[in-house]
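Every protein chain of the complex appears in place save one, which is left out.
When the chains are written out, they are named A and B in that same order, and each has its own residue count from 1.
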Amino acid sequence: MTPMVNARNLVVAALLAFLLLLPVYTGVTGNPFLLTLFTRIVILALAATSLNLILGYGGMVSFGHAAYLGIGGYAIGILASEGITSGFVQWPVALIVSALVALIIGLFCLRTRGVYFIMITLAFAQMVYYVAAGLARYGGDDGLTIYRRSQFDGLNLSNKPTFYYLCLALLLGTIFLVWRLVNSRFGLVIQGARSNERRMQSIGFPTFRYRLTCFVIAGTLCGLAGALLANHTDFVSPAMMYWTRSGDLIVMVVLGGMSSTFGPLIGAVALLVLEEALSGLTEYWQIILGPLLLLVVLFARGGIDGLLEAASLRPRLGGGADAKVRRG
Amino acid sequence: MIYFIEQCLNGVQLGMLLFLLAAGLTLIFGIMDLVNLAHGSLYMLGAYFAATLVAWTDSFLLGVPLALLATLVVGMAVEVVAMRRLYGRDHLDHVLGTFGLILFFNELVRLIWGPAGMTLFLPSWLNAAVPVLPGLYYPLYRVVIIVVTILVALFLYGLVMRTRLGMLIRAGASNREMVGALGINIKLLYTFVFGLGAALAGFAGLMQAPILTVQIGMGENILIVAFVVIVIGGIGSIRGAFVASLFVGMVDTIGRAFFPDLLRLVLSKEAAATAAPALSSMMIYLLMAAVLVLRPEGLFPAANR
Partner (left out) sequence: MTHLPIVSTRHLMPLAVAGALALAASPAAAQQKTVKIGFISTFSGPTAVIGNDMRNSFELALDHLGRKMGGLPVEVIYEDDQQKPEAGKQKTDKLIESDKVDFIVGYIWSNVLLASLKSAVDSKTFLITSNAGPSQLAGELCSPYVFSTSWQNDQTPQVMGLYMNQKGVKTAFLIGPNYAAGKDMLAGVASTFKGQVVGQELTKWPDQLDFSAELSKARAARPDAIFVFYPGAAGVQFLTQYGQAGLKGQIPLYTAFTIDETTLPRQKDLALGVPGAQEWVNDLPNEENKRFVADYIKKHSGARPSFYGAQTYDAANLVNSAVVAVKGDTSKKDEMRAEMEKANFKSVRGNFKYGKNHMPIQNFYLQDVVKDADGNFVLKTVATIVENDQDRFHDKCPMK
């Protein structure tokens, strides 16, 4: 049994406290850039958390998850450019379209496994990318500027701290939702299907339906992240959906720790903060980054969360076994 | 009609270049079960090596083989240092690890050659147009690409079908444990196969270089298309890669050429002109999706695995 006060829980608690108090800090020091940076981090953490649902827990390696960022974003962008700026219309549209597209893509892709699944999710994401690039009316490859953010009565999204807290609240809500899902019967079926689908089916679970539902939920949540991202940057473009963006999301999840509650958040923070901090220091630091990712894959498979957890466990009987079971 | 034939030739030329890339990729995937995203980086290195070596030696005919050799060496080095540790692991691990290699190579190239990119100049004797048919002038260099890649395809066919090495490759694609159990040095085989794939990718890169530019990240776009090709063709099958490359090359080129006219019948002129390039790009993905749904092992599946 790991004690409550351990390295991993301390780190998570510190991070959450930091995130909660950030606007106060930036308000005092007068540095809006930091708030902008962390708003972006929080939004991408939301996207990564949604990916973790299918990737970490479900074992579905979707290389096309960034498509939903784009769908959510373009829903906001297109409606805004047509004069519909009410958030009460825009956001539900973003979520519904994301869900529908996830349903369609899932229906095709979930019939495949392994590398074919990777390839076909990637193919569908590229198709969504090319559709967006072909929308000449909405900027095409050049992208679309959003002149007014989503309007909600009583909530001014153009106010930075307000918007930040909204994103943070949605992130925490998503983490909670995913946690509940995973620890429910639904979640157990998903994880079981990841380990051994045939056995789950022989027990009597219609695994395809479960996995599809999981896939749709993940896509919808990522669409929400897309809507937030569009509001944050006041700009959408097909580049949001290019396959390398999906790769970035996967890296965040794996780096943070797959199939762990706060792993995606930790991964997003780690990735993006260091991207900002280090790109100022030296021009060629990515040359170490690439091999580092390889090393993480080879030796630190559980990501940061896994390392923290290993640090949390005292070396005693059962501690090692616990860790292995936890990592799934 | 002339125009149609010209476009068909363009399609064949694109297909042949795709084949060079896809052949290596499918071999590596088929034999070592390795998803190699860094294949595009080897493509890029081939182009960069060629641009540099042709400029140094001031000779196209000398620079090209040297560049091939350089890419082969780099490929084998990468296999020994990095790829070996990924064999047998989850495909996700491959994807992540080789994604990291993409970053590494992009940055390495930027460090060595600078961010601006390079140009590979054709010698003047290649820079002409030849009358392929009465009334149809086609760039000589593109004809050379088609001829050379067909020769490479024949060479690969000979290698895989008629030599002992090829037999080992085919056997490894079918059942690698058995091959290992028979006492063959699997490690060496793998290094060789990876090196061969790297050389093929580098060759594709340098052949493309005079037509397109040589720049960082040039592998990312074409890598996806290469994966589409091997999925359609069947993983592990060179014959499948050949057929699928031609298919994809033709669909892409003919699509780009004639689809806008088709669209113009239905949509306004401007809408058609801007939508067509995007939609014809989508076509190859739709093709792949269709193949995966109807015949998931691909058109010419390699083995019973």
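Points worth noting:
Heads up, the rule we're going with is that contacts are C-beta pairs under 8 Å (C-beta built on N, C-alpha and C of every residue); 3 or more make two chains touch, one makes a residue touch a chain.
Worth saying up front: this structure is predicted, and the values here are computed from it rather than measured.
Across the whole complex, the hidden chain's contacts among the shown chains comprise A, B.
Only one of B:Leu103, B:Ile230, B:Val248 or B:Leu263 touches the absent chain when the whole complex is considered: B:Leu103.
Per the touch definition above, the residue from B:Val81, B:Ala129, B:Val147 or B:Ala181 contacting the chain not shown is B:Ala129.
Within the full complex, the residue among A:Val61, A:Ala80, A:Leu255 or A:Leu313 touching the omitted chain is A:Leu255. Checked against the full complex, the one of B:Ile216, B:Ala241 or B:Val291 touching the unshown chain is B:Ile216. Across A:Phe108, A:Phe208 or A:Phe235, the single residue that touches the chain missing here is A:Phe235.
The set of chain B residues touching the chain not shown comprises 2-3, 6-7, 10, 100, 103, 106, 110, 115-117, 119, 127-129, 137, 139-142, 210-213, 215-217, 221, 253, 256-257, 273-274, 277-278, 281. Although one chain is not shown, part of chain A still touches it, namely residues 11, 14-15, 18, 25-26, 29-34, 36-38, 140-143, 145, 147, 233-235, 237, 239-240, 244, 247-248, 251, 255, 266, 269-271, 273-279, 285-286, 288-290, 292-293, 296, 300, 303-304, 307-308, 311.
What we mean here is this: only the chains that are shown with their structure count from here on.
Within the complex formed with chain A, the chain B residues making contact are 29, 35, 82, 85-86, 91-93, 95-97, 99-108, 110-111, 220, 224, 227-228, 231, 235, 270-271, 274-275, 277-279, 281-282, 285-286, 288-289, 292-293, 296. Considering their complex, residues 61, 63, 108, 111-112, 114-116, 118-120, 122-124, 126-127, 130-131, 133-134, 136, 140, 243-244, 247, 250-251, 254, 284, 286-287, 289-294, 296-298, 301 of chain A touch chain B.
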